[in-house]
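Presenting chain A:
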Amino acid sequence: MTLLWLILIPFIGGLLCWQGERFGEQAPRWIALGTMLMVLAITLGLWFYGDYHLPSLDPQGEAVRWTMEWQVAWIPRFGISIHLALDGLSLVLIALTGFLGILAVLCSWHEIVHRVGFFHLNLLWILGGVVGVFLAIDLFLFFFFWEMMLVPMYFLIALWGHSGSKGRTRIRAATKFFIYTQASGLLMLVSILGLVFANLAHTGEYSFDYATLMQTPLSDGLAMWLMLGFFIAFAVKLPVVPLHGWLPDAHAQAPTAGSVDLAGILLKTAAYGMLRFALPLFPEASQAFAPVAMGLGLLGIYYGALLACGQQDLKRLIAYTSISHMGFVLIGIYAGTELALQGVVMLMVAHAFSAAGLFIVSGQLYERLHTRDMREMGGLWGRLGSLPGFSLFFVAASLGMPGTANFLGEMMILFGAFPLVPWVVVLASGGLLLAAIYSLLLMQRVHFGPPQGKEHFADLDRREYLMMLTLTGLVLLFGLYPQPLLDTTGAAMLEVQQLFEGVAPLSSLAKGNQ
Partner candidate 1 sequence: MMLTTTHLLALMPILLVCATALVVMLGIAWQRHHTAVAVVTVAGLSLALLSLIAVWGLAPLATPMLAIDGLSLFAATLILMAALACTALGHAYLAHHQGPREEFYLLLLCATAGGMVLAASTHLATLFLGLELLSMPLYGMLAYTYRERRSLEAGIKYLVLSAAATATLLFGMALLYAETGRLDFAGLTASLAGSPGVWSLAGAGLMLAGLGFKLSVVPFHLWTPDVYEGGPGPAATFLATASKVAVFVVLLRLMLAAPVFGEGWLHGVLAVMAVLTMLVGNLLALTQANLKRLLGYSSIAHFGYLLTALVIGEGLAVEASGIYLVVYLCTTLAAFGVVTLVSSPYHGEDAAVLHHYRGLFWRRPYLTAVLTVALLSLAGIPFTAGFIGKFYIIALGVEAGRWWLVGGVIAGSAIGLFYYLRVMVTLYLTEAGMQRRDAPANWGMSAGGIVVLGMAVLIVVLGIYPAPMIDWVQALGMTATG
Partner candidate 2 sequence: MSGVPMEHGLVLASILFALGIAGLICRRNMVFVLMSLEIMLNAAALAFIVGGTAWGQPEGQAMFLLVITLAAAEASVGLALLIQLHHRYKTLDVDAANRMHG
Partner candidate 3 sequence: MEIAFYLSGLVAVLATLGVITNTNPVHALLYLIVSLIAVALVFCALGAPFAGALEVIVYAGAIMVLFVFVVMMLNLSDTVEAQERAWLKPRIWLGPSVLSGVLLLTLIAILWLGDGGRVIEGETLTAKAVGSILFGPWLLVVELAAMLLLAALVTASHVGRLSSPAGSAGRREPDARKEAS
């Protein structure tokens, strides 16, 4: 039941925010903050009291076990149930959602001044949908939340976003985002249904349940097609390069809270989807597909980095860096070793923090300068109080400076993948150099160079300072002492790895090479 409440609280809180606007502008903000604090508190409570060192999949293929589970029939016609379950991976990501939710509320405290109630309704519903995605293990339910969370995100971008230059209007960006993700989502629906009908043909019963569908025997060809359906849906959201088009626009045009959520959480749902569904449901097909996926990951690393260098819009630059980072995630996922998978978790968490930090920084810059165009910046180092220091920190995190969690994430992925695919890792390492280039270009264009004015802008106020400091602290904490996090997700990642390795033509191939 706790799990259901985790999903319901944001939804109810959202409605309260909407209606709470009658009691003044501040009411929705505090309600939203309280709601997210509640979610975070519950999650941390679960973390504290739950046991995530679960026995992994035993050789007989015993069903995956969960720390918590909750199930109730929903649409019996198709064997669909509201089936929620929690393990270390989902716990970590939900905690992340709660935390970034709080940040999102905080960072829009002064930014959003119109229609505050409706804004927070949308914000909280996104977060509720995301929590649902992380908890659902009925495929129908998963898809339900997966698609559902797009709508409030759409509104968030379309109504409170900023319009960019060259006809990049916020509505266009929002629409692009929606169409990309929705259309690819439908492909996933087709795949889910394909799987369900394959299972129906095999067992004679409809079921959308994760555990049941994992047992479905599939022919190689079918498995590949179905896997591709899942992959494309996740690839759009991750995003993987040829399908990334929505991301820069959406990120750049969204309000700060939207960008924080997009980069911090929504992208993670894709990686989560791959880890939870694409790989375990189709281990053979995924294994066969791994070289292509890693190739795409490499492409993403380089393409994102190169494009980031060419951007003039600060938020677009950050958006492209996300693409580059997610390339590492993709490589890690499809390398499939324990170390790489744990690195993926690490990088996801780290990127959530650092990207959120960067977006908040750019939001704060925007509040002060009223522009995101880097050509109108420069020489800001001495004019913004402690803001440049924080931007420096998050830039460093984004370029993978050791000591930050990003470094550990990237390194774990590369260390983990190197024994299997040395050349991919060697090429991916080039991304580290490019990361330095685009990150420092950001610094160079924004903070270095001749100042374009004399006056000093407002320093960070207490709320902003606290947010940045917390983020900084977390990045460093996970960069220097990540073990609690890794222990929590360890069991879940080990399962994925064992499923993946169960088929392992790739690793044997690699061994043959040596």
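For anyone wondering why these and not others, all candidates are chains of the complex that A comes from, given by their letters.
Here is the rule we go by: a residue touches a chain if its C-beta (ideal position, glycine included) is under 8 Å from a C-beta of that chain, and two chains touch if they have at least 3 such contacts; residues count from 1.
All values derive from a computational prediction rather than experimental measurement.
Undergrad: Given the candidates 1, 2 or 3, which is the one that touches chain A in this complex?
TA: 1
Undergrad: Residue numbers of chain A touching candidate 1 in their complex, please.
TA: 74-78, 115, 140, 143-145, 147-148, 150-151, 154-155, 158-159, 171, 174-175, 178-179, 182-183, 186-187, 189-190, 193-194, 196-197
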